Every structure is written in C-alpha cells, then in structure tokens.
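Just one protein chain is left out here, and the rest sit where they should.
Then we have chain A:
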Amino acid sequence: MHRTLTRRAAVLVAVSVVTGASGLSACGSESSNQPSAGGKVAITVTGQPPSSQAVERKIFDADVAEFEKLNPDIDVVAHEGFMDPKTFSAKLAGGQLEDVYYVYFTDPANIIARRQAADITDHIKDMAVIKQLQPALLDIFKDRNGKIYGLPTANYSMGLLYNRALFTKAGLDPDTPPTTWAEVRTAAQKISALGNGTVGFADLSKNNQGGWHLVTWAYAMGSQIAKQEGEKWTADFNNDKVKEALRLLKEMRWTDNAMGDKQLLEATDVQRLMGAGQLGMYLGAPDNVPVLVKEFKGKYEDYGVAAMPGGQGTLLGGEGYMINPKASPEKIKAGLKWIDWKYLAPDRIEQRVKQYLDEKQPIGLPAVPTPDIYTGDTRARQAELKTRNANVPEQNFASYLDGNTKLKGNLEPPNAQQIYAALDNVMQGVLTNKDANVDQLLSEAEAKVNSALAQVK
C-alpha cells in the first residue's frame, strides 16, 4: 500500500512538473473506493457545464438532484469540464480521474489500448438501450476482442455550415445551399467579391484541427485515411481523391482569393469570423450554430447547415463516457446507471425536450438536447418530437439531414490525434504556400502517418 502510494505520488509529481501544475493538487482524492456515509455509493462524474453556461448548468444540476432522488443509494459528485488530454494522465496517476469520464470519439481506442478504462461488457448486458444505439458508435468503444469499455452519448456528422445572410447579400439562394464542390467554389467567389474583408470559405490548419478537416475532406471525396490488413494499419490517403480536394482548396485560396489572407486558423477563429458576419462557409457540425448565436448574439435564422458536398461521404465524430479502471464494481454499476439515465434513456427524450423549451433553448437543430445516436423506433419517435416542438427554423438544416441519409459515415482513424498532427502540415502547405507541392506534402504526411499507425495496438 505504502509503495503504491509512494509510486503514485512520484508519478504525479513527475507529471505535474512537466505540466507546470502544482503537485499540491494531489491532496485529497474524491475518487476513493470507500462507500460514502450511510451505505451510499458516491461517484464522481465529468460533464457538468461551467457556471458561465447558466442554462446548461441549471439543467445538469437539476438532473443530478432528480437522479439522486430516484436513486437514494447513489451520490453523484459532479465535476465541471469535459475531456482534457493535457490533464488526463496526471489525474489518473494521482487518483483524481473521475469515476465516469467524458471522451471524444478520437480517444477511446488509445485509452482502451493503454488499459485506462474499465471493461463494462458484463455490466451492460441487461441495459435495454444498447439495442437502440447505432452499432457503429458502440464499436468505437470496443477492443478487438469485442469487449466494451464505454458508451456513446452524442454523435455528429460534418457538414457545410453557411451564413444565410451573406448568401442572400451575394445573390445566392440560401434555401439551396451548395451540393457539389464546384458550387461551393462559385459561392465562395461570390461571397468574397462582397469585399470589406469578407471571406467566402475558410478552413482550419492548426493544432491538429487542420488534420481533422483534411480527414473530413478525404471522406467527402470518397477516400479513406487508413486501411487495416491483418493486424497492421497503413496510410491510405495518398491518392487522386485527396489530391483533388487539395487542388480545390489551393485554387480557392490562391486563384480565387476566396479564403482570406489569414491562415493557421482554429475552430474558434472561424466561429469568430462567421459570428462577425465576415465568413460565408466552413466545414463544421450543427453544434456550432448555438455557439455562433449565443457567443455572437446572432439569430438562428441567419445560419444553415448543408450536408457535406460531393455526395460521397462524411466524417462521424462525437462523444461518450468511460469508466475509471480503478473504480469498484459498485461504482461501475452506479456510473452506468447515471450514463443510461442522464444521456441515453429513450423515455427521457420528451422530458429533455421540455426542459430545453422551458429554458427557451433551441429545439429543431440536428444537435442537443436529443443526440443522434439511436436507431429504430427511438430514432423515429425522437424525430417526431423534435419536429413537433421545433422553435428554430428546421428547414435551415433540412438539407443536412436529407443529405446525410445518402452519405457514407466514416469514423475517425486510429491514433487520430497523431494522424491529425501529421496532416496539419498538408493543409498548412496548401493554404500558406502558393507553390506548395501537393505530391510531396502527401508523401511526407504518409510517412509520418505510417509511423503513427505502427503504434496502433
């Protein structure tokens, strides 16, 4: 015991010194496996919205209170925040990682390979909702032996987010957004021709987000990123389809001058541009729309989301929850009960819609409060409920929903973050260097991605 504690403290100090964080934060773990007073099981959970998001926080806290009332033997200790890869290992090493923790779809594969999540296969055998979840989303949380280590709670597909007001101003019809890349290019030219620093189309190229978007482009063109042969993964993007995407980006950037001068952009940069009414289009998911409206005091009427142009495919992303590998069986059971009740239970969809309506939150977007994770009856009932209660112009997102039924949804590649880092470079090359050699950029990226894929376990 003492040795374990010493080792844990030592590792935490090492990690905290690297992070620059104070080692003092190691004191007092809430994640103890001791049952709390009165025979209750106490579980720590992430996902509590920050207090700056007053409405979301209020709904979350009300849910915690209601869950505890329904389950008097469970004490939910909510922690603010979502997944932060920077602190994940430090928290795990120091015994500070929550019992139920949030993950993006990019992370489960690595977390499972490193055995940093609890095996919940046996615990979810009797969970009815599992049969209603999209199988592809559940696969993200499985290892190669079919064991399950987490549950998906939200899903998105990338599409084309566009500014309807700018479309109208540029003489384009906002009700018929572009469906081909040629139409995207033409629309970008018309919007940037408005002048005054208006940008027709913007794309990301920094801090792994460029790589994430290039993967989206590859899927949109019908390419893959990686292929598996036996146990071995190799890169699968150095082809004509991806070259076509890069040629198009290069032409929009340098020939049409429709992508603005400033590059090395991140998601927040394009949101700021769009929120300020200076950007016509970017690739994104519908969950960007509430951000644009809330942070930039915009109107839902001014934004639309179309399906990924080209009709080939799109990237599926999302989030879910996993359980601390050090959690006791009681905590795992309580944690899964919480995930099921809070995020998945089909019989709570109506209540969630009502909560959002009461708080004057948007209903009708292809995003929260009803996640796109279901199949079958639940999916149909959810769609009907949303349409009946919509308080935002649903038709602005209709082409996204219609188009997605025809697109191939591709999941993020294994070792996604390393691949994204390597592909950032390709996006940067095309967007910052007029004379960029696309063949060379892709070959260099292929070597890096193969090096990253060689680590996949």
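Note that in this section a contact is a pair of C-beta atoms (placed from the backbone, for glycine too) under 8 Å apart; a residue touches a chain by one contact, two chains touch by 3 or more; residues count from 1.
Note that in this section contacts and distances are computed from a predicted model.
Engineer: Would you mind picking the UniProt name of the chain not drawn here, from "ABC transporter permease", "Acetolactate synthase small subunit", "Cation/H(+) antiporter" or "Hydrogenase"?
Structural biologist: For the chain missing from the view, the UniProt record says "ABC transporter permease".
Engineer: Of the residues listed, A:Asn208, A:Asn288 or A:Gln382, which one is in contact with the missing chain?
Structural biologist: A:Asn208
Engineer: For the full complex, which residue in A:Gln132, A:Gln355 or A:Gln417 touches the chain that was left out?
Structural biologist: Counting the whole complex, the residue in contact with the absent chain is A:Gln417.
Engineer: Could you tell which one of A:Pro85, A:Gly171 or A:Pro329 touches the chain left off the display?
Structural biologist: If we include the chain that is not displayed, A:Pro85 is the one touching it.
Engineer: Could I get the residues of chain A that touch the absent chain, sorted low to high?
Structural biologist: These residues of chain A touch the chain that is not shown: 7, 10-11, 13-15, 17-19, 23, 85-86, 88-89, 92-93, 110, 114-116, 205-208, 210, 261-264, 266, 325-326, 415, 417-418, 421, 424-425, 428-429, 431-433, 436, 441, 444, 447-448, 451, 454-455.
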